[in-house]
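Removed: one protein chain of the complex. Kept in place: all other protein chains.
And now, chain A:
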Amino acid sequence: MNPPGSLGVLEQNVNEHLSTPIPGPSIHSDNPQERIQARRLRIAARLEARRREALGEYLDGKKESEEDQSKSYKQKEESRLKLAKLLLCGTELVTNIQVAEDIRETHRRVEEEEIKRQRIEKLENEVKTSQDKFDEITAKWEEGKQKRIPQELWEMLKTQQLRCAGLIEDKNKLISELQQELKTKDDQYVKDLKRQSDDICLLLERMEEQVKNVMKTFRQELHHIEKAFEVERQELLTSNKKKWERALQAHNAKELEYLMNRIKKIEDYEKELNKQRIWDCEEYNMIKIKLEQDVQILEQQLQEMKATYQLNQEKLEYNFQVLKKRDEESTVIKSQQKRKINRLHDILNNLRSKYAKQIKQFQEENQSLTLDYKRLVMQFKDLQKAMRHFAFIDGEKFREIWLMNEEEAKDLIGRAFAVDKIIHAQHLGLPWTAPDFWFLKNVGPISQQQQKSAAQIVEEVLMRTEEEAEEATSEPESYLDLPKQVSPRTTKKILMLLCDESGFLIESKLLSLLLPLEKSECYLLRLDAIFSALGIESEDDLYKLVNFFLKFRAHHISPIQVKPLHQANAEQPSVVSDLELEEQLAMEGEEEEGLVEEGEQEEEKESPPSPWLIHPNDVLKILEAFVMGLKKPRDSRAPVRVQKGVRNDSRDSEYWQALTTVVPPAKQNLWDALYTALQKYHLVLTQRAKLLMENEALEQQNTELQMLLQQYLDSKINSQLQVPPTQVFRVPTK
């Protein structure tokens, strides 16, 4: 790699630069500290170089990863690292002095301590020896005090003196030694001062050098960075310029291409234009020729037309003449007609006046009649009211009388029965059974059965048909009296048809509710809804409907026959009563019944081929007609209702007759015979009773006479008598 290599070279240069000018520590110096320092510096330099290598490798790795980093950035990084290293080295170099000084100081301290310790030891030794010596001397003094001989004393004094001198000498020696040491220390101090100043000088030098170096390298690096930036900028400029030029070239090429295209297109268009022009010319000529030909043809036609025109003109003139003549004729006729009209007008006026008069007359008549009618109606109403009142009262009365009579009759019957019972039990010795007659249970006037509602009937019908389907039994014993010949099956079919066809009459809500129900129930409810919609309430209505259907079916081959009937029904005024209609319908029904029966038979026979009695499409028509017919009677029902109160008394006489014959004639005969027999028996008994009575009277007479006799016997006179009668008679006393 180029940059790290150059960097390394540069660094070496710097190092050399750094090391050469500094006169600092050299390996060959006589000062050991300096030598150490010099070696240290050398080591540091080597380490630095090695580290740089490592860093270079590190940088390489980094560079590979950051290939896209710009040159300037790289340069900056390099410079930064370099400068940091430089600063670090410089500070290390500068602080090296301090560190060296520190270690010297520590060494000195250690040495000092050692020397101090030795000195103290020495001094202590010395003190000890001198103390010994002093002790010796003082001991000698004691000795000397005992010496009496002056010579000895003198000798001793001398020796003492010598010894003291020795002691002092020792001390002096010590002092001089210490002073020597002090002096050497002073020298040392001076030397230290000098060395300190040297160190400071060195420090200053190094610092200055460092400052210079740093400044220089900073400048250099700045320069490098600037250069790198410049180069980068140049590169950027050139690349951008290239790009720009390329773009411009491309643009030019494209422009040229467009131009060429345009020219080509212009040429093409021109060619096309020419072609078009030629073609247009040809076409023009062709059209021209064609048009000229057309003109010729048209002229020819014009000539022809002119000829026909003249012909027509002549024809028309002739026609005109003819018409003129006709016109004249018509004017004559017109005048005649006018006269006729006038005459007729007169007649019309006369008739009109007559008509008006008549109208007036009729109106008056009508008014009077309506008044009469109203009065009559009022009267009728009053009458009706009275009648109703009376009918009610009569009913009451009738009922009361009926009840009274019935009671009486029942009482009598009861008595008769009691008697009969006695007769049976006592006289005949037979067990008596109470006769059981329907009329005996009856209380009050015999009333008709209540009319059933249409729905009930329907239900019944349905139930029955189902049963029939199940059991297939023959006619129901007590089936309704009303559907005379109409079979329940037919009825059911008709009703089903009705149910299916007139679903629109049922409310949709109801339909949704019906869904989950059973089929028959469903039909029932639907029919109920339909009937309520149609206004069918009673049993009669229902049968009417059924009959209507049947009738329709009979006429369905020739429906026109039915129609006038309905029309007649519809046109009939309100005077037509319900009864009449009913009668009519009944008659018709009777008429139809035969047909129906036939139809039924036919149906039963031919049920598979024609299952439909009535076509479903006709059901609605029939219904409509029926409803139309039903509507009117419904309106005039209210006044007629009273007649429902009229009870049929056909069974009354029967009832009463029955009551009379409660005791059968055989029994009566029996009773007659019995009566005569009993009468005889009675006679015998009465005779016997008479005889008994006589007997009794005689007994009573006898007792009375006995009593009288007793009385006489018991009286005082007897006693007074000489011969009492009693004694005469031998009467047993009681």
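Before moving on, here are some points about what is shown:
As a convention for this text, a residue touches a chain if its C-beta (ideal position, glycine included) is under 8 Å from a C-beta of that chain, and two chains touch if they have at least 3 such contacts; residues count from 1.
The rule is short, and it goes like this: contacts and distances are computed from a predicted model.
The complex includes a chain that is not drawn, and of the options "Cornichon family AMPA receptor auxiliary protein 4", "Dynein regulatory complex subunit 5", "Eukaryotic translation initiation factor 3 subunit K" or "Coiled-coil domain-containing protein 115" the UniProt name matching it is "Dynein regulatory complex subunit 5". The residue from A:N31, A:T106, A:S368 or A:S520 that touches the chain not shown here is A:T106.
Here one chain is not drawn; of A:R40, A:K147, A:K421 or A:R651, the residue touching it is A:R40. Seen across the whole complex, the unshown chain contacts chain A at 36, 40, 43, 47, 50-51, 54-55, 84, 92, 95-96, 99-100, 102-103, 105-106, 109.
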